[in-house]
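To keep things clear, I will list the structure first and then write my remarks on it.
Missing here is one protein chain; the remaining ones are kept as they sit in the complex.
Entry: chain A
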Amino acid sequence: MKFLVSVFRQSGWACGLGVLAFGYGLYCRQLIVSGSSSSTSVGFWDVVLETVGNPQFIIFVLLAAWLLHAILRGGQETAPQRLLRLGTYRKVLAAGTDQASWHLVGMAVVIILAIVVAAYGLPLVSAPSSGLGPQTVSGAFSTVGVPASVASIWQVLQLGLALLVVRVTFTAIRIHVQKPAIEAALAILIWLWAATSTIGLFDKNSPLNAGLYFQAVSAVAQPAAYAGAVLTMGLIGALAMVAALAADARRTKLWRLHVSPAGLQALAVLVVLSLTMQISIPKESSLFGSISFALQGNSGTIVQYLLSTLVFPGYALVFALGQQESTGSWRAVTLIREGSFGGMLRKVAAREFRRALVYLLFVLLVATAAYFVLGGRDVSLPPQGLGIWTYQFFINGLGQLSFYLLLVYAAEVAFGTRLAALISIGLVVVLSPPNIAVGRWLPVQQSAMSLASGGWEAVLPATASLLLAGVSIAVALGLRIRKRHIVI
């Protein structure tokens, strides 16, 4: 009954995941039916396996939801009243693991039910065996004689174990650090690592390949690397237990990190920008060319899009997390001194404009340093001219940052909660995946360095577009404040 209780308590999550699993089930069903020959039988276990083994479903749905769940629900695990009742950190870890296991079981039941519903629409459900191509998960397992039903159960268990290890890691970190910002940063890093793995950033046999940890099919394709990954997961679990025992022994805290969200953002930019420069240097040998290639925004590949998301909306997210003047008591004591909302807005704008400029200089500096460290030596000027390039990088870059900052600030002020800022940034990211038709009209596109190659005819309209977007937000904020006043 524990899983039923879990499903009931987590009904929101379960429903959301169920709907997404149903959608992915339909998608995978269509995918394997269209990819198989007419003589091939496709059973519902094939659909289940194909869906729960689908890397996009795992990374973009399950892992993302689980990380969010860990952050939102995690604080309760180490709440003082709970600590006092459980008595030791070891028990906190054990209780957290137990609770997370039942959450996983509850969610797994809902997800599999949703996939089964999607799969039973198949015209060919009679035969449970499959003869699908080796490019499919079912096909890969069938080549070594593992039926889809067994492989599905294996995949579900593998996924459950990997997600449980993620959760145990979060609990161990929370026991020692108790900093939501660190947990949020860790969640973003885990997700970025997994997402970049699905697009082939790491070698399939590399221990950094996330597929080894989340996909049971890796046991067939890369058995040695897979064994290493299972061992690593066990090691992480053991380390979490050691961390809990160390906390029980009242030893010195393992981590004494005081990293601000801005510091984490800078670190993330350093890592992700350096990785992206590694990809861009072979394609564009010159310094300006490779920086332009790395910062293509949503007109580039998923890696370039992720980098731009980190550099621009990521910066605004950090601003929203650190911003104190838009909500709560601090806003009250600053407003009473400033005297008017306009006065405070002007002061915040001037300060953030300076910071954004310094940040862009930092991005340029990191990209340049990465270029030289990675072996680049060609510093020839960009073909369209240094003026246009610099204009696009700094002016439209500043415009882009200003737009996002204004957006999160307006959301926080208008709704009086940081959640509104997070939702607004989430919407920006969700609405701007690479190469979508409306992408060119979105502000996320306007600082893409590819525009610089179009000359002034391309970069000046981008500036106008950013100004228009910024003014629209400012007007909306002004109207909101006038209409309802501000929320403290």
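As a convention for this text, a residue touches a chain if its C-beta (ideal position, glycine included) is under 8 Å from a C-beta of that chain, and two chains touch if they have at least 3 such contacts; residues count from 1.
Here is the rule we use: contacts and distances are computed from a predicted model.
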Absent chain [UniProt protein name; select from "Multisubunit potassium/proton antiporter, PhaF subunit (TC 2.A.63.1.1)", "Transcriptional regulator", "ABC transporter ATP-binding protein" or "Anti sigma-E protein RseA N-terminal domain-containing protein"]: "ABC transporter ATP-binding protein"
Hidden-chain contact residue, picked from the options A:S11, A:Q56 or A:S260: A:S260
Option from A:V117, A:L245, A:L335 or A:A349 whose C-beta touches the chain left out: A:L335
Contact with the hidden chain (one of A:G87, A:P282, A:G343 or A:G385): A:G343
Chain A, residues in touch with the chain not shown (by the definition above): 260, 324, 328-330, 332-343, 347, 485-486, 488
